[in-house]
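Shown here: the complex without one of its protein chains, the others still in place.
Chain IDs A, B and C follow the sequence of writing; residue 1 opens each chain.
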Amino acid sequence: MKKQRLLLILLTSLTPVAWAQQGQVFETRTLKSDILKMERRYAIYLPPDYDHTDRSYPVLYLLHGAGDDHTGWVQFGAVQHIADKTIAEGRATPMIIVMPDANTKVRGYFNQPNGRFDYERFFFEELIPHIEHTYRVRSERRYRAVSGLSMGGGGTIYYALHRPGVFAAAAPLSATTESHRWIIDQGTTPAQLEAYAQRHTLDSLLSEKAAGAYIDSVKQVRWYVSCGDDDFLYRHNSRLHILFRDRQIPHEYRVKDGGHTWSYWRMELPIVLEFVSRSFAQD
Amino acid sequence: MKKQRLLLILLTSLTPVAWAQQGQVFETRTLKSDILKMERRYAIYLPPDYDHTDRSYPVLYLLHGAGDDHTGWVQFGAVQHIADKTIAEGRATPMIIVMPDANTKVRGYFNQPNGRFDYERFFFEELIPHIEHTYRVRSERRYRAVSGLSMGGGGTIYYALHRPGVFAAAAPLSATTESHRWIIDQGTTPAQLEAYAQRHTLDSLLSEKAAGAYIDSVKQVRWYVSCGDDDFLYRHNSRLHILFRDRQIPHEYRVKDGGHTWSYWRMELPIVLEFVSRSFAQD
Amino acid sequence: MKKQRLLLILLTSLTPVAWAQQGQVFETRTLKSDILKMERRYAIYLPPDYDHTDRSYPVLYLLHGAGDDHTGWVQFGAVQHIADKTIAEGRATPMIIVMPDANTKVRGYFNQPNGRFDYERFFFEELIPHIEHTYRVRSERRYRAVSGLSMGGGGTIYYALHRPGVFAAAAPLSATTESHRWIIDQGTTPAQLEAYAQRHTLDSLLSEKAAGAYIDSVKQVRWYVSCGDDDFLYRHNSRLHILFRDRQIPHEYRVKDGGHTWSYWRMELPIVLEFVSRSFAQD
Partner (left out) sequence: MKKQRLLLILLTSLTPVAWAQQGQVFETRTLKSDILKMERRYAIYLPPDYDHTDRSYPVLYLLHGAGDDHTGWVQFGAVQHIADKTIAEGRATPMIIVMPDANTKVRGYFNQPNGRFDYERFFFEELIPHIEHTYRVRSERRYRAVSGLSMGGGGTIYYALHRPGVFAAAAPLSATTESHRWIIDQGTTPAQLEAYAQRHTLDSLLSEKAAGAYIDSVKQVRWYVSCGDDDFLYRHNSRLHILFRDRQIPHEYRVKDGGHTWSYWRMELPIVLEFVSRSFAQD
């Protein structure tokens, strides 16, 4: 029975590599937004054992870049394969990953200066509650993180700076920090623009005058900042690092080989999942 | 040699299913306790093949620390990933892991001195029978072990000292041995407190006067004791080691790099699973 | 010829474990400097086969930091072990490594503003010729590289900026770019100081007005720039990256986990050896 023995040997030596049940990705789910007066879409990743247990999970909000939508991390970012693998390897804890659409109608993650399209308000007042109501999500701060790339890296930064009490961890990738670029300013008054710029500029949010209590809460967020050395946003990220060091805001900062590309973000995604898991699982 | 190549391809595409089926974790199951006069919660891990077999399994009771509850080992302790992996590697035998809640209403694993909340009695008279009745558990002593961290390490020690005939193995991690701290003594008489202290103090339980038969039964338990060298409970564990050596109670004692942290306990969990499996599987 | 092939396979699978003859480190060799009017010391690493061959080798000048001397890379930097290993693994090509003393009498790698201690002139006009005359060194630009840490990172930067035609590669680690700090300005005129600052400031050397031919020669140098995210010199290195990107000077830039420590430099040294070897060996 030689053949069979060979087979057994092959199986034995191959199986350790093989892993593990897959999680599920739903590309387009929706919720009704009263604030934005429309249906809004999001993609969602549910971890491998979601359907076979009563566990509640931590949640990562993962934001796409400009010109993309909620399907970007699914198609280009390989979120399912990478999350499955990183969880199976034990580097990341099982978690739910929510990828909202910030492209439809108005591009970007922030409220409009003129008050006509309050996406940020939608995100915190409707999307998060919807997710925590619809899925088995652990809803304490310590189980909630945010990450994103490019424009979504900017979203990550300003969401965590606007509401540091909401997130345990924030991981901007190849982020833009100059978010005024994404404004549609039709019918916006100069005063509105000025207030908007104040709220979306690192220097004003983290100015020397920023109250100590506020800076302290920003320090409570665990930060991971990463940008390729060939990225055109080198200035944004280098300055973010300088400003965070100057204000003594602890953060992990990485510059690696790479540009403003999905190769970079797919390389970084497992590291982000591992990084936020250290918040979820405690050191 | 076409056939062989085909086979290899098949193997490669089949193996992802092959390996480590995951076990299942149920985060919150309950039983009705007449002793405590309330519903009590527990989390439970069932090994990978539980639903596809009629096997009965050994069982490990795994106790959480103070301020935590039955979900601690699930979320922070990564019990599913670690148990799946340790079993898949053949280091641990498939087993059921029960993680009871010792936080609700009264904190701790022991009876109250005043007799109003007999958690320890609940554990042995209601929880263990419930588990052995509800799941396919091997109910002989040799298939039953207990472990836990911090306050749960204290629970581990005193459960195994109070009833050495119940457990094949006991593995306290970063344990407190001074359990009187967790007493709520409202309406407790001095005599009750004194009796309680006697029962929850190493020196009295293992005093020179302790009967030989009792010490002999304590020696029948296989002990694994571990504590980080930066743990604030260094004194408790160093003294436990000295006392066990003085009384010639065989035990594995380990002091490793680390503090009173989940990193330490996640590092130790696979070793605990391996240790109790040597009891379950016989050398 | 089946047998022989088998043998080769065996050799190949056994030899990777085995390595490698050691190179030699001489901790203190000297040369007479007419420019500095004294004996100057340097340490030198000769690759494993230096004494048993007539090969000529590329050369890396490896500069120590402030407060240290030519023995720093030997004792703290583990240059022998790391160079032996990196060469044995084939990641680096065999090379000579020269570690000069820039501590004795006047600290630093540059000429004094007042012209009284021209270390930089010594380096280029006496040390390099001495090395190339004394050892079997390949003396063309393409076989010459420079690296260093902290103050020696500053030396690396300004040496390569002052004489881009001399070096094929430059690898500043945790570099200071504000070298005027190390001046002893006794008896220095304001005009001298001004000229000195011009010559040791990135902004003036790489200003918009800097001639295209000069910038082009700087681009001919292969640059590797690395700094830990906890290093107090974060501002120097972040700005260097911004300026190099602004002036389109190609460079590999890395920010990794770490501080201003020998752990960081020992981690980086094999990467530096590999990086300069790509210059020496051609892609």
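What we mean here is this: a contact is a pair of C-beta atoms (placed from the backbone, for glycine too) under 8 Å apart; a residue touches a chain by one contact, two chains touch by 3 or more.
All values reported here derive from a predicted model rather than from experimental measurement.
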| item | value |
| --- | --- |
| Visible chains in contact with the missing one | B, C |
| Touching the absent chain when the full complex is considered, from C:I35, C:L60, C:V74 or C:I128 | C:V74 |
| Listed residues C:K85, C:R121, C:R136 or C:R278, member touching the removed chain | C:K85 |
| Residue ranges of subunit B at the interface with the undisplayed chain | 229, 234-235, 238-239, 241-242, 245, 251-257 |
| Touching residues on subunit C - with respect to the absent chain | 3, 6-7, 10-11, 14-15, 17-22, 24-28, 74-76, 78, 80-82, 85, 261-263, 266 |
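Methods note: only the chains that are shown with their structure count from here on.
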| item | value |
| --- | --- |
| Averaged-CA centre spacing for the pair subunit B and subunit A, given as whole angstrom | 37 |
| Whole-Å gap between the CA centroids of subunit B and subunit C | 56 |
| Whole-Å separation of chain centres (CA-atom averages), subunit A against subunit C | 40 |
| Multi-chain contact residues (two or more partners), subunit C | none |
